[in-house]
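Just one protein chain is left out here, and the rest sit where they should.
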Amino acid sequence: MPITRKDVDHVARLARLALSEEEKAALEEQLSKILAHAERVTSLDTEGVPPTSHAIQLANVARSDDVVDPLSRDDALANAPAAEEHQFRVPRILEEEE
Amino acid sequence: MTAPSAQFVTTIGLEIHVELKTRTKMFCGCPVAFGGEPNTRVCPVCLGHPGTLPVPNEKAIELTNKIAMALDCEIAPHSIFHRKNYFYPDMPKNYQISQYDIPIGSRGSLDMEVGGESRWIGITRVHLEEDTGKSVHVGGGGRIREAEYSLEDFNRAGTPLVEIVTEPDITSAEEARVFAQELRSILEFLDVSDVRMEEGSLRIDANISVEAPGRSGTKVEVKNMNSMRSVFRALEFEEERQRNALMNEEELVQMTRHWDEKSGVTIPGRVKEYAFDYRYFPEPDLTPIEPSIEWLRQLQEELPELPIAKRRRWMEELGLGPYDAQVLTSSPGVSVFFEETLEAVKDANPKQVANWVANNLAGALSDTGERFSDLKITPSQFAELMDMVASGEINASQGKEILSAMLLTGTSPGSIAEERDMRQVSDRGELEAVVDEVISNNAEVADRIRAGDMKPFGVLVGAVMRATQGKANAAVVTEILKEKLGAS
Partner (left out) sequence: MSELWQHTAGQLSALLGTGEVSAVDVTESVLERLRSVEDDVKAFITITEDEAKAKARKVDEMRSAGEDPGPIAGVPVALKDIFVTKGIRSTAASKILENYVPGYSSTAAARCDAAGLPLLGKTNLDEFAMGSSTENSAYFETRNPWNLSKVPGGSSGGSAAAVASGQAVWALGTDTGGSIRQPAALCGVVGVKPTYGLVSRYGMIAFASSLDQAGPFTRDVRDAALLLDAIAGQDPKDATSLPIDHPSYAASLEGGVDGMRIGVVKELAGEGLQEGVKIRFDEAVSVLEKLGAEIGEVSLPSFEYGIDVYYLIAPAEASSNLARYDGVRYGLRVDGEDIVQMNSKTRAAGFGPEVKRRIMLGTYSLSAGYYDQYYGKAQKARTLIIRDFERAYGEFDLLVSPTSPTTAFGFGERTDDPLTMYLSDICNVPTSLAGAAAISVPCGLAPEDQMPVGIQIMAKALDEPTMFRAAYAFEQSFRGRDSQIFPELVSR
């Protein structure tokens, strides 16, 4: 199934990428091609085959509830593109969370 | 065409978020605490720096299992974390590590009583995730949409958070309130969270829809309910709003609404332009949680007696009334205080003690907003007070006065009574003299009583009490008066 321009717009929005029209046009074509090549996977009969999300099986890896010293506030903000009152400053947020 | 209100059916489901009381965050060793200077409890991991990886806190997994068990959930033998992908500036990785199709606990229930009737509310799932940071909106009166910009503090980011989702089994605002209170008590007894709604360690959202015959319901999500009272008020408001809309044949729209405590109404949220698409997928940085049977058995054994069981036991074994039993099991603080007082008393009986703790003591605390854990007095001091009342050393109103003093100073009831010369007068000889004087001063009343009219009896008792500045033992006074006036 080829990717449509609508798909590209939707995905670019989800991924927060401000793409140019040229980029969108190229992606529409390239993604379609890549997914068409993947058709032998997408059309594979995998009835009864369990998915693998970890190739190496481990379980219950956890750490004990012990405090590790946090960063100093200056270090925490050292790479901040914009900071104010020891917080990270961002442009206004239009949408509420979730 | 209006349907009678009895035909409306209200359906409510709750989604509760509980911050766990661990020492450290869910996936890094930063300390967990409320408030504090911004960005002082952060590290590369919880700031989502490149290359950092999450390592789960075993205590958080344990506490989540306890919650799931207390809510009678099935515990998944194999559960996994997922990534929930969406952008938000208070979420450092722009995905939240959460759980999706295999939560730690599922298909549980919570047993509660509403108006003396037992109700079982289904628990859909109990899962573990991480909290976000906090945004402060600057300008525009602090409101998100009018703000000029926002500031991000990541101290809270990564705090272990348990999400509890109920089945849509709740049928009224009152039931929702009872459920929320019962759940809060359970969480307190489990000692897994501070459960302070005002600090956000307990957060409750609701889905509510009202159906009328022939009119299906419209699910509305209600958010921003910051106290137990606002859960009740918001849902009652929303129920009424939907009923009115149905009666007036107005169209209801599926949406999120925010409770506004001040104006007492729910306000519609922004209608979302696009449906959310969280692109959940199994978190590759983490391994599955596969609890052993032995470990689960051990956790089960460590579970404390839950409030409802304790309540029922006390009603049966100690003969407590439902109200007292409810108050005494509403938090582990009050419950332990009651139990320890009971162990320490000599003369007072359990019902009496229960009544004092549930009414006088709990009432005094709720006036000041304190908790049992903040109490200055010990159960043994309180037991001493109970014994003084029970033995007649002091009367009830003196007891209350002493209690207020104790709560302020933390001193023992005996010394307060002495200081204030509040020992109750029970000595017959001393009281008989007072009674005689009262009778002679109130000859007319006394005659009526002698003639068999008991109505003004209290007047004489009151006069004796006044004459002794309230120190007379009312029972002894009554006895003497009856003897002297030949009343029965």
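Residue numbering begins at 1 within each chain, and the chains themselves are lettered A and B in the order written.
Here, a contact is a pair of C-beta atoms (placed from the backbone, for glycine too) under 8 Å apart; a residue touches a chain by one contact, two chains touch by 3 or more.
What you are looking at is a predicted structure, and each value in this text was computed from that prediction instead of being measured.
Asks: Out of B:Asn94, B:Asn244, B:Ser397 or B:Gln469, point to the residue that touches the absent chain in the complete complex.
Replies: B:Asn94
Asks: If the hidden chain were put back, which of B:Asn85, B:Gln381, B:Asn395 or B:Asn473 would touch it?
Replies: Residue touching the absent chain, from the options given: B:Asn85.
Asks: Of the residues listed, B:Pro54, B:Gly108 or B:Pro291, which one is in contact with the missing chain?
Replies: That would be B:Pro54, which touches the missing chain.
Asks: To test your reading of the contact rule: which positions on chain B touch the chain that is missing from view?
Replies: Contact residues on chain B toward the absent chain are 44, 47-56, 83, 85, 87, 89, 92-95, 150, 152, 154, 275, 277, 279-281, 284-287.
Asks: Can you list, in ascending order, the chain A residues touching the missing chain?
Replies: Counting over the whole complex, chain A touches the hidden chain at residues 3, 7-8, 10-12, 14-19, 23, 27, 30-31, 33-35, 37-38, 40-42, 44, 46, 49-56, 58, 61-63, 71, 75, 78-82, 88, 90-95.
The criterion applied here is as follows: only the chains that are shown with their structure count from here on.
Asks: Taking each chain's centre as the mean of its CA atoms, how far is chain A from chain B in angstrom?
Replies: From the centre of chain A to the centre of chain B is 40 Å.
Asks: Contact residues on chain A for chain B in the complex?
Replies: 10, 13-14, 16, 53-54, 58-68, 70-71, 73, 76-77, 84-98
Asks: What does chain B use to touch chain A in their complex?
Replies: The touching residues are 22-24, 28-31, 37-44, 47, 55-61, 78, 80, 86-90, 132, 135-137, 144-145, 147-154, 256, 269-270, 272, 274, 276-277, 279, 281-282, 284, 286-291.
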